[in-house]
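A single protein chain has been omitted from the complex, and every remaining protein chain is retained in its original position.
Right after this comes subunit A.
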Amino acid sequence: MLGISIFNGLVYGSLLIICASGLAMIYGLRRVVNFAHGALYMLGAYIGYTLSLYLNIWFALLLAPLAMGMIGVLLDKAVFRPLQERDPLSVLLVTFGLLLVIEDLVRAFWGRGSLSIEVPALLADSIELFGNPTPLYRLAVIGLGVGSMVLIWAWLRFSRTGLYVRAASTDPLTTAMMGVNTERVNALVVGVGTALAGLAGVAAAPMLSLAPSMGADVLVDSFVVVVIGGLGSLGGALISAILLGQVQSFGTIYLPGLSAVLPFLMMIAILIWRPSGLAGNRV
């Protein structure tokens, strides 16, 4: 029982961290609270659905995030960059408008009904883990979460572009004065962040059914993760995503009446205790 709870918490936590890290990165560089992030997650899942019909799910997992990355770069060039001098509130409201537009576009292309993606045959089996049958696909999702976090960490820590990203998130002006093209760094990061939202969408698709409104829950949970972790902090987001996954998973078993409310109570408590989140202002 305990094993299953921890395991399920980790699966959900992995999805959340993939999605929320994109949100945190976009906030870290652009100072934009992206309300359309849930809609981008949903769009990623639908693009993945179409790709899995024509090719297969492996291509979907690879190509859908790539397509979303391009959409992200476009988003940065068309929306975030022209509006960077505006106050953060108006940009937030613009992304709120984008959310409505994207949801309706998806409805127009894919219809209102719910769709589903088959679990790939290679991962359709279950294996015995801690004495419980465990679907391989869920295990793979955890792997994906860990893998993408390690990749992002390595990218930020060891590559030259990663260095630019870290520099630009600390002080964009000084970074630009050192000769770094911060606009390109920003576009890249928004692209990567959007790709991560798409990746989470495709990865979640075989476990849930696809519906145009599926982005809302993930958006709200990702916000909780990002706010608890400290806006713009990846490390904080990682810790709070794992925490939130466990809280939800254990909450449904031990406090069924409260489980849905627990993440929000946690967020309220942490915001009042530390208004800038667990990680403070560090990136």
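What we mean here is this: a contact is a pair of C-beta atoms (placed from the backbone, for glycine too) under 8 Å apart; a residue touches a chain by one contact, two chains touch by 3 or more; residues count from 1.
The working rule: contacts and distances are computed from a predicted model.
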| item | value |
| --- | --- |
| Omitted chain (choose from "Cysteine desulfurase", "GNAT family N-acetyltransferase", "Amino acid/amide ABC transporter membrane protein 2, HAAT family" or "RNA polymerase sigma factor SigK") - UniProt protein name | "Amino acid/amide ABC transporter membrane protein 2, HAAT family" |
| Chain not shown: contacting residue from A:M70, A:A124, A:V146 or A:V220 | A:V220 |
| Options A:I4, A:L63 or A:L83, residue touching the unrepresented chain | A:L83 |
| Residues in subunit A touching the chain absent from view | 33, 83, 88-90, 92-94, 96-101, 103-105, 107-108, 216, 220, 223-224, 227, 231, 257, 260-261, 263-265, 267-268, 271-272, 275-277 |
